[in-house]
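A selection of the complex's chains, in situ.
Chains here go by letter, A, B and C, matching the order in which they are written, and residues are numbered from 1 within each.
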Amino acid sequence: MKFFTTAELNYQVNGPGTLILNVHALRTSQQAVSSETLIIEPYHKLEEICAVNGENRLIRLKLTENGPLRISYQAIVDHTYTAKNPAELFETPVDQLPPEILPMLYPSRYCQSDKLGRLAGHLFGHLGSAYEKVVAIVDWIHTNVEYRSGFSNVETSAYDTVTQQAGVCRDFAHLGIALCRALSIPARYFTAYAYLLVPQDFHACFEAYLGGEWILFDATKLVPINGLIKIASGRDAADASIANIFGDIQFSSMAVRCDLDDSNFVPLYQ
Amino acid sequence: MKFFTTAELNYQVNGPGTLILNVHALRTSQQAVSSETLIIEPYHKLEEICAVNGENRLIRLKLTENGPLRISYQAIVDHTYTAKNPAELFETPVDQLPPEILPMLYPSRYCQSDKLGRLAGHLFGHLGSAYEKVVAIVDWIHTNVEYRSGFSNVETSAYDTVTQQAGVCRDFAHLGIALCRALSIPARYFTAYAYLLVPQDFHACFEAYLGGEWILFDATKLVPINGLIKIASGRDAADASIANIFGDIQFSSMAVRCDLDDSNFVPLYQ
Amino acid sequence: MKFFTTAELNYQVNGPGTLILNVHALRTSQQAVSSETLIIEPYHKLEEICAVNGENRLIRLKLTENGPLRISYQAIVDHTYTAKNPAELFETPVDQLPPEILPMLYPSRYCQSDKLGRLAGHLFGHLGSAYEKVVAIVDWIHTNVEYRSGFSNVETSAYDTVTQQAGVCRDFAHLGIALCRALSIPARYFTAYAYLLVPQDFHACFEAYLGGEWILFDATKLVPINGLIKIASGRDAADASIANIFGDIQFSSMAVRCDLDDSNFVPLYQ
């Protein structure tokens, strides 16, 4: 499936600073970027870096001139989503987890899994397999947490959302991650362009490590899981921010799109 | 200087599980492990792994038999500490930071730097250099935070300590890290064996990225900075736990020592 | 039923200060104090005051001499507990609540009912009557929260306990109160001497306003509800502390007892 993704970000530069953006589509075996363009107005020399896990594709801009700044990213992404057979999504015991997966068991800024052990045990501990647990977590979040713009903010964490039960995609993802880790299932955050998301925006989901690979889950159930174009992964939103701003640079506005020119798309929902 | 470090940890295994221990002295250019022994009673096959940053030396034990478990680690470590000239400890602008350093600017489980921006600006923003800021942070913590066993717990974070102003070495380190990051100075956590620490225990400190390298700070000022034998580093204590326990394994007791057989030791305090 | 209650509290006075103690058994229509003695060693003039709700019986001591301080309180209390008929425990609509009850609907230091609205609605909103809701709250807490000494501390609140699911009687009471208020059921905290509590200690429970009066609930289910001798009520533990200390006065030790010389006692559990 060929997806067209667009992100346009506008800032106001009021002083010298650095902007690190993470809007480039990831290049993976299931996601080929066949074409992409990045325009920065006014022109700035940019640096492409791979950070956090050596995989996320960031750009770093040193800003020295005040005034408006506009970043436009466009990509054509060939994306294949293959639904897994749940029977193959076995749990990897902690003693066999690849060492680089271990940090995805530990608590992080927005995913305080260390505080959710009893609660996760009470709600999901009786379930048989890790896969069943993750599916139950996704369903529990979807049922109990209200999708509500403006309720949470950039400091809201899973510890808040598990009780307050309202938030946006980011909060849903953080809570899913925290509950998985609390059950010793490795989990990580990722950001994506999302086909059919209304209104169009960046999206956030999570992955659990099952069957020896990272399997995608979206507790918001707002969009088809096979219409997600992955941008970046990390422990939580701290690792995979769309933008990290250093200096007096104000965010002004943003426009994001993810389109598909293919009449054969069959939406898959979890 | 030749240091003798010892850690003995006792657990009670009540069911199958996995224990991941991080007590091995790090091998660095300034810290050579000339000899080390690890004894596990009863005998278990262990796996040595490097995790978090590819540098920390962990062992992973799959536990299948119930009963007491005893782990003894002993090492002789040749350690050189070279005090830096503050004049060389320049700040690396964010636009020039090596990409792998960037995550050490982001908030983490116990270091919510995103919430401390205004406070850090008010307290330290007026100071000239990054080095001066870090020194002032260390002094502020040392002056205002009471070293007090039992006040904090494993969930205590920098956001608590900055207000409640009491805690142990781990809390001092987390607060130092959070304040540095809030000022856009990369900072990380590390654990250590500590010569002259009374009572003998594992110690926790932090490092700030200055002059293009990681510079060690200890806001507790309890021990000479040149008597610290590094064990592990990470974003915070979540990355560098002495032990991560999966399964029904109870911690029983611990004994830690760090000795020095050298009459020429000149203690350096920050 | 005639109960014998005893509280002995020991302090170390290190400087001038004031101690406010709230250990006197309440005098109510169901609880008659037939005899009581208070001994303060060394002798201090004390002041008896009624505070918080004009009902709690406090004593206030001005301390000017350093050294050990010992307070012994003994009372014989005639106590009648009458189980209510659930059918009579109707809900009073907010528009008919006596004005002095209204504050018991509002959030307080340890009972952040304002943050628990959605969660309480999800767990208990479907139940028919206020009484059924309170019973379900008590059962939910009893099932999900582990009674565990040393897990929580004096700063722990219902917002913590609802997620972390461990604590002591005080935490159980706070959570019960917060969930009631989140459902617009007035609820308040109270402290008590508790017959058959093992080990003997002060106890904390809560009351919900049902059928036009305050009805007692104990989510710990540790003791018979008809063996509780009430000490003080308030919004939460902030209002009904056993002791409020002003100045450098250290708590040393405490011994509490509640005995009954009556072979006809039939324990009632909720």
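Note that in this section a contact is a pair of C-beta atoms (placed from the backbone, for glycine too) under 8 Å apart; a residue touches a chain by one contact, two chains touch by 3 or more.
Here the structure is a predicted model, which means the values were calculated and not measured.
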Next item on the list: Assuming 3 chains are placed, give the number of copies in the entire complex as this structure defines it.
Entry: 4
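Following the convention adopted for this analysis, only the chains that are shown with their structure count from here on.
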Next item on the list: Can you grab the rotation angle between chain A and chain C? Superpose on CA, round to the nearest 5°.
Entry: 180
Item checked: Chains linked by the largest number of contacting C-beta pairs -> A-B
Notebook entry, point to check: Between chain A and chain B, what is the separation of their C-alpha centroids in Å?
Noted result: 30
Note to self: I'd like the Å distance between the centres of chain B and chain C, where a centre is the mean of that chain's Cα atoms.
What the structure shows: 42
Note to self: Show the residues in chain A shared as contacts by 2 or more other chains, in ascending order.
What the structure shows: 115
Notebook entry, point to check: Which residues, counting only chain A, touch chain C once they are in their complex?
Noted result: 115-116, 118-119, 122, 144, 146, 159, 162-166
Note to self: Show me the residue ranges of chain A that touch chain B in the complex, using the header's touch definition.
What the structure shows: 18, 20, 47, 49-52, 58, 60-62, 93-95, 99-100, 102-103, 105-109, 112, 114-115, 154-155, 184, 238-239, 241, 244, 246
